[in-house]
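The complex appears here minus one protein chain, its other protein chains still in place.
Then we have subunit A:
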């Protein structure tokens, strides 16, 4: 292998004898000519033209495999954000009103034009990012094309398939450097298809393919201002995100930046989707084809130098095959080739930046110091450029930092498990939940693991398969929202009846918000403030038996931890009742109870859940008069109106009962030979803070869709009018609802909501209260990237079928998991 150092050119005979590989360079002359045509200097692309304002700092983008400077780009500032957002807003006026068919033609035209320039895009991408040309040519760019075609279809079908939804306005897309072109496409395709316009900020390291795509879109005839590209640093991205003219922020990147964006946009009424990091398990059972699993690992962790959010970075091996698998894996590693990203015969290219290399090195050296086994691909490493060898770490365990944290490099950690149950537990023992793969020839095992892993994508006997027709996105701290598939469209629309909220939340002091409870409505006993309830027994009046409204969790009524009560007043400020005033510890207990119930409830047959919800309707109807009476006394509304609210609530139980077995998922029409199955899974435990309007109907409208889809809920009923919800205790108890599925905590809405949203093990928070509370919930959810649904202090008409029971409720009650199940056995006779 003398020639691999490149010192002297081997003869044909040398090669014949050694069977070595030689250079196989992809020509870069056309990409270089494109850069030259721009004099290697780029500005923003706004409103259909290049804009290079004076006085901006510049950033020189480099080829990480060679260190060669490629072009100078500019660092935008606030003014540039203004110009770009204004252009997008102006374009939205016409773009959003185009007939669907016309928008479809534009997207189709982009797909075609991208195809015409696909090799140029691939070469530019590999030069700018360092990824192997094989990957940009065979993976990234074909997926880009596929996304445009697929979404040209969604553009055409929007009014049919997305009836009841409308575009948002201006979308700010902020994308990372690992798949610069592909990931931006995942944002702009659904955004444009639904009628939005886009301002895109590519990552600092990798700006060129986005700028090239802007030109290509213009060539395809996309109207000016519909798709704008601005360049700048991270702070510039945040400026774009918080611009009041931006209606939605679509982000892919690190969990840390995702948190920052969640906080920065909290309470503004902007929609947000986050596709964040991962530490995805790659689970190999003793029934797996181990050779195929090894190749799967190559795709899982050594694809794109491991700089893949869904990288299969945690290898979990059944103990019985661990030794063989590691042996095979080391063999495979010894055949990996590193080299220039434009070499067609390499497996691993260059890392994007020096800082990446430094972080990866730190992780590996820390593991080594910890006593781990570190095996690195022994092949030669080019002496210039940012290369890091594919690495396998063994002998570490769940406590090691390299096992818990995302390395975002070509580093695999391997651990053993004994049983399927343990594999699932280890697989889920991470704050992330982006993806997973399971390797076995045992179908029942594969499916059970796929359903039990909490992640947005699970591949069976494969890893890192993508397609425009299947949504990609995370559970847990891997974010929320999906890129791709019909499920991805919902990130770029709002219900037709709703207008963009512009809440005035003012400044919320996060540290002290709703920290205390009770003092705002002091439960100070007063003489004569309450008329004692009496009943007549024969001739004498006796006081009726006291009714105490306690908390309700785990299927039983519980006294509040603080042992305080909260007065509830009627329309004439008269004290109607006391309810329990819940606090932090009650939240803790209720969440425990909900988690006990959630798995069983989620797995229960949908038919069975429906029966229980219908039974609730039946039992509510038995109490129709009594509940209406109490509602009327409490709110001061007429008995007639109260009855209507009860009847609507019964209807709604029926409506959601019907949905128990009709929203489980669908089959996605991806390019896979096999089945890609979308499963709409429950979120888990959902916290729900109910509004004061229509206190019974809003309560039912919120908890019912959540539980029919298999969630367990902790509901804070209307702070002002909680009593109708408390009447439900008996409805629940008599309807065979398992304890812990619905838990009710009365008290201060914001106080309880605060502790729900701050609870790391509450998967989603629905908040219908004030603008400030909404802002607090969104801000505080950033900590564990919890999904939230807030009303920004705006009320809705709960009686209206769309506002009170639209598709939105199902969307909020579920999270999408795509399971990829390749098929095939037949090849000849």
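Operating definition for what follows: a residue touches a chain if its C-beta (ideal position, glycine included) is under 8 Å from a C-beta of that chain, and two chains touch if they have at least 3 such contacts; residues count from 1.
The criterion applied here is as follows: contacts and distances are computed from a predicted model.
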item: Listed names "Superoxide dismutase", "Bola-like protein", "Origin recognition complex subunit 5" or "deoxyribose-phosphate aldolase", with the criterion being the UniProt name of the chain not displayed; value: "deoxyribose-phosphate aldolase"
item: Contacting the left-out chain in the complete assembly, out of A:441, A:626, A:736 or A:800; value: A:441
item: Sole contact to the chain not displayed, among A:287, A:428, A:557 or A:666; value: A:287
item: Subunit A residues that touch the omitted chain in the full complex; value: 9-16, 19-24, 134, 138, 287-293, 295-296, 327, 344-345, 347, 439, 441, 461-462, 673-674, 822-829
